[in-house]
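Here the complex is missing one protein chain, while the rest keep their positions.
Which chain is which? They are A and B, in the order written, and residues in each are numbered from 1.
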Amino acid sequence: MATPTSTAPHAVRSPHTLGALAERFGLGLRGDPATPVTGVATLARAAAGQLAFLANPRYRAELMATGAEAVVLREEDAGECPVACLVARDPYSAFARIAALFDPTPAPRAGVHPSAVVAADARVDPAAEIGPFVSIGARSVIEAGAVVGPGCVIGEDCTVGADSRLVARVTLVTRVRLGARVLVHPGAVLGADGFGLAMEQGRWLKVPQLGGVVVGDDCEIGANTTIDRGALDDTVLGEDVRLDNQIQIAHNVVIGAHSALAGCSAVAGSAKIGRYCLIGGSAGVLGHLELADRVTITAMSLVTHSIREPGEYSSGTPIQDNRSWRRNAARFKHLDTLARRINAATKDPT
Amino acid sequence: MATPTSTAPHAVRSPHTLGALAERFGLGLRGDPATPVTGVATLARAAAGQLAFLANPRYRAELMATGAEAVVLREEDAGECPVACLVARDPYSAFARIAALFDPTPAPRAGVHPSAVVAADARVDPAAEIGPFVSIGARSVIEAGAVVGPGCVIGEDCTVGADSRLVARVTLVTRVRLGARVLVHPGAVLGADGFGLAMEQGRWLKVPQLGGVVVGDDCEIGANTTIDRGALDDTVLGEDVRLDNQIQIAHNVVIGAHSALAGCSAVAGSAKIGRYCLIGGSAGVLGHLELADRVTITAMSLVTHSIREPGEYSSGTPIQDNRSWRRNAARFKHLDTLARRINAATKDPT
Partner (left out) sequence: MATPTSTAPHAVRSPHTLGALAERFGLGLRGDPATPVTGVATLARAAAGQLAFLANPRYRAELMATGAEAVVLREEDAGECPVACLVARDPYSAFARIAALFDPTPAPRAGVHPSAVVAADARVDPAAEIGPFVSIGARSVIEAGAVVGPGCVIGEDCTVGADSRLVARVTLVTRVRLGARVLVHPGAVLGADGFGLAMEQGRWLKVPQLGGVVVGDDCEIGANTTIDRGALDDTVLGEDVRLDNQIQIAHNVVIGAHSALAGCSAVAGSAKIGRYCLIGGSAGVLGHLELADRVTITAMSLVTHSIREPGEYSSGTPIQDNRSWRRNAARFKHLDTLARRINAATKDPT
């Protein structure tokens, strides 16, 4: 019989003090270094023992009323802080590092669950964790420290790099190579057939998808995101690429290092996205296009031509009450005619 | 050897008569109360013994030609009905209640499938059904009457409330609490990491996601829908919230009771949606916004600012033949210039 255990992630896991945190992360400290920190929380909800943070100025009002034991904040906000504080140049990053100390995600438990089905010629490092109901296909390799969670399916000729984590129910179909420290959330499917079809005498002919998927170190792949394998060459994610949930990456797409895509965005076949790009939620990029480095696409915009210059790009119309929108949208249908009339009236020749 | 069984859900499961249905659901009856009803169908397809319904006036022509044994309809349509009828104030609701009698979904079969892997300190009610290939993590609780279907993964510190049903292959990652009578369809992922990142010296730093997900009573979560857990506080769905398939709910979103979201819609982090809201298919709501109660967003609209008043809101442009659309879209790129020229010509100062 298990003894009752606190399930709250904010509860004490190990003894941390303000002084130890300040030293470990190179932060300034105003307050008693011996003060214990038992967890983290928002300014609005933090209670005694808990650490909060202030990064966005619009939460400054909450600072005044906080019940936190201490707050991570910038030098310029320290004066107004009613409780102890840890002073950081970048409070959000500092807080993220401290919060990681309180993350209850269990460390890998080396070993293969007895229910797992592993091909004879697959190679699983003894320091990897393979969960229940996992199947691993021929010639696949699971490296040291990797976690393959419950219900994952690893097909043939795949690699899960060292310290990577497939949380649960992830599928690597075939020829998928993950680098080190890659995190893949449940339901993600990597390496399914690209959508390659030729029309032949009135019927679709399937084009075999013989490439693979290569995912660089430190990438994160969201829940139910899909990354198809290439037709001949591979689909490629550079290092430190971050994909949110329900993203669709088609075959032969290449995404440069450190780019981040928000939920429900989609990139069509053979598009090439640069480094440090930011793609907003539900945005789309058509096939065979190229985006330069440091291009930002706002939510639900559709990229229909290559973008050569860094910067922010958008499409769409603003949201309005439906009645106003209907009137304006009806006019859009005749915008060219309208423009011609204006041009005629104002003698513009275009 | 099993005896042959009819697989049609429309076939007799238990004996119902028009009279018994009228009494049970408080409906008027025109026809012989002893008439047996063996199933339900559309007006166009119903045959002898089957019950159909008329709610939308545009199907009135089908009423005339129906082969149904009887029809559920409004008082004002009863006169035209060529067959027996059950008279209801709301025929669609009445029909839904009757149709439920013919739903062949099996009742829960209490017990844990021998293949399931249940943590020693998880608690499964004896009146719950746990299917094959299910794994249940530490400290999780499955209440009475709940069904956890084949291939589901329940992580640590989760609760599946009484009479809830996880159809199959559902993942509750960690700290997910479902209320009573929650229905979750296959492929849904609740409680995955929110997409929290900080940029630090040219690399992404992951922000730990220490919150959970709370889902109220009577919610429904569609196939392959994803609901991330909160960063510090929880992501929250009020009671009776209805999510269609492939919806993305980001961390710390709050959705008020009785709201319904259609397929492929997406709500970004920390947005707060009111009660009785309706979000159309493929629509989006940006992060940190608030929607008042009873706001309707039409399909594929993007909400870019908070909405304080109930009502219907839209963005986008109407669909046209591609040739016309191209001409109009090209003009949109210069709409501001066009407007300035008009204003100059008509002496408007804005």
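Going forward, a contact is a pair of C-beta atoms (placed from the backbone, for glycine too) under 8 Å apart; a residue touches a chain by one contact, two chains touch by 3 or more.
Because the structure is predicted, anything quoted here is derived from the model rather than measured.
Visitor: Thinking of the whole complex, not just what is shown, which of B:A20, B:A47 or B:A99 touches the missing chain?
Guide: Here the residue in touch with the unshown chain is B:A99.
Visitor: Which residue from A:S93, A:S164, A:T226 or A:S259 sits in contact with the chain not drawn here?
Guide: Only one of A:S93, A:S164, A:T226 or A:S259 touches the chain omitted from view, namely A:T226.
Visitor: So one chain is hidden, and I want to know which residue out of A:E129, A:D157, A:E220 or A:D244 touches that hidden chain in the complete assembly.
Guide: The single option touching the absent chain is A:D157.
Visitor: Which chain B residues would touch the chain omitted from the figure, given the whole complex?
Guide: Residues in contact with the chain left out: 2, 5, 7, 9-10, 40-42, 45, 90, 92-93, 95-97, 99-100, 102-106, 113, 115, 131-133, 149-151, 167-169, 183, 185-187, 218, 220, 222-224, 240, 242, 244-246, 258, 260, 262-264, 281-282, 299-300, 316-322, 325-326, 329-330, 332-336, 338-339, 342, 345-346, 348.
Visitor: Could you list which residues of chain A touch the chain missing from the display?
Guide: On the side of chain A, residues 115, 117, 120-121, 133, 135, 139, 151, 153, 155-157, 169, 171, 173-175, 187, 189, 192-193, 195-198, 200, 202-208, 210, 224, 226, 228, 232-233, 246, 248, 250, 264, 266, 268, 282, 284, 286, 296-298, 300-305, 311-318, 320, 324, 327-328, 330-332, 334-335, 338, 341-342, 344-345 touch the unshown chain.
Heads up, the rule we're going with is that only the chains that are shown with their structure count from here on.
Visitor: On Cα atoms, by how many degrees is chain A rotated relative to chain B, nearest 5?
Guide: Roughly 120 degrees of rotation.
Visitor: Could you please state the distance in Å, as a whole number, between where the Cα atoms of chain A are centred and where those of chain B are centred?
Guide: 26
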